[in-house]
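With one protein chain removed, the remaining protein chains of the complex are shown where they sit.
Letters A, B and C name the chains as they come in the text, with residue numbers starting at 1 for each one.
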Amino acid sequence: MTRNASTPRTEPLFHDVEFRVRYAETDQMGVVYHTNYLVWCEVGRTDFIRARGMSYADMERAGVGLAVSELTARFHAAARYDDTVRVRTTLAEVRSRGITFDYLITDVASGRRLVTARTALVSIDSSGRPTALPANVRALFVDE
Amino acid sequence: MTRNASTPRTEPLFHDVEFRVRYAETDQMGVVYHTNYLVWCEVGRTDFIRARGMSYADMERAGVGLAVSELTARFHAAARYDDTVRVRTTLAEVRSRGITFDYLITDVASGRRLVTARTALVSIDSSGRPTALPANVRALFVDE
Amino acid sequence: MTRNASTPRTEPLFHDVEFRVRYAETDQMGVVYHTNYLVWCEVGRTDFIRARGMSYADMERAGVGLAVSELTARFHAAARYDDTVRVRTTLAEVRSRGITFDYLITDVASGRRLVTARTALVSIDSSGRPTALPANVRALFVDE
Partner (left out) sequence: MTRNASTPRTEPLFHDVEFRVRYAETDQMGVVYHTNYLVWCEVGRTDFIRARGMSYADMERAGVGLAVSELTARFHAAARYDDTVRVRTTLAEVRSRGITFDYLITDVASGRRLVTARTALVSIDSSGRPTALPANVRALFVDE
């Protein structure tokens, strides 16, 4: 987590997490099945939120969820079994009822870019209805 | 669903369901990743219960779940992408607090046996504690 | 598969497939985990191609694969366990080195729109390099 506290608007918040590709994540093309990169984005997002000081598990227990409403992804190159990959999650936008994150997945050994993605999330209550992002969640991401 | 109503104890209850193998279910060996056969067993079990007259979704809404407590499987031959497979689910045992099912997964085109498996399920309440199988659920499987 | 043979350019090719939501596809929000809708798009695409007269499995055996290069999705409403869903796959564009498909996933009982998505696929050879779409594959989708 790198952050320049004095210029919050120009220095984007981001967070890195690394892990190895699982055998179960490959398909018969010999590379990672494409939707698994999007599961990794969620791993990156979870880790980003925890690094800001609140676990997403606690958010849900407090009655607020974040549901993916839009997703875009570009697949530049393929990850393979046992490769170590890095997911860089960057805060793109905080809205009254949601948050948008960008993702860059790279191969650690080569530095090669594998996937770029963006997800928009909406804040929902425990019955699944859109709701305003609670102040304590919003404060994790925005200086006000 | 085949069943001889006059000899319920000697003629086991079973149910067949067929579907095609998904690309996402393969791995880099070029065949189905082994844990996916166990997902198919759950598809077979769900369909078996529905064919007996109650959906498992309704069971859960009524506050009763069935959680897998034990699982054994033998992998005899591999399924491949786009093959049509059949899951035969057979009722093995009904206990006061659980049910055991057997599964036979075959390749429809060749009739070849792919996987045999057994799962023991325990009846749990909505907080996850073991509980007696409700009478209306038990009645789906046992003539009394 | 509906198609007006005399006006191929104005009547889009599409194909529908229906199946039930699996338990394994849900998450702790009580609905389908978002990346599983994208697996369903692949099920729709596979079925579309088969309905045109060639299985994607055969395409791969002939040395040509289709790899997802771009993906966009909007999640409008959630599917739940045991719901029957329909995936409508529509041919959006055929390029010299790829194909783009659109997807509409609906809940069959209510007719409600759940997810809309688009994937661009690139034609690759058996070593993963981009290659021209073979004439016999192209002919499945374009009247020339």
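One rule holds in what follows: a contact is a pair of C-beta atoms (placed from the backbone, for glycine too) under 8 Å apart; a residue touches a chain by one contact, two chains touch by 3 or more.
Values in this document were obtained by computation on a predicted structure and should not be read as measured data.
Asker: Which of B:74, B:97 or B:113 sits in contact with the chain that's absent?
Answerer: Checking the options B:74, B:97 or B:113, the one contacting the hidden chain is B:74.
Asker: I need the residue numbers on subunit A that touch the omitted chain, in ascending order.
Answerer: 19-20, 22-24, 39, 42-43, 46, 50, 55-57, 80-82
Asker: By the contact definition given up top, give the residues of subunit C that touch the hidden chain.
Answerer: 23-24, 26-31, 33, 35, 81
Asker: In the complete complex, which positions of subunit B touch the hidden chain?
Answerer: 28-29, 31, 34-36, 38-39, 60, 65, 67-75, 78, 128
Throughout what follows, only the chains that are shown with their structure count from here on.
Asker: Of the chains shown, whose Cα mean is nearest the mean of all protein Cα atoms?
Answerer: Per-chain C-alpha centroids compared to the overall one single out C.
Asker: Which two chains have the greatest number of C-beta pairs in contact?
Answerer: The largest set of C-beta contacts joins the chains A-C.
Asker: Provide the C-alpha centroid distance between subunit A and subunit B, rounded to the nearest whole angstrom.
Answerer: Those two chain centres are 35 Å apart.
Asker: Report, in whole Å, the distance between the mean C-alpha point of subunit A and the mean C-alpha point of subunit C.
Answerer: 26
Asker: Measuring centre to centre with CA averages, how many angstrom lie between subunit B and subunit C?
Answerer: 29
Asker: What are the residue numbers in subunit B that touch two or more other chains?
Answerer: Touching at least two other chains: 23-24, 81.
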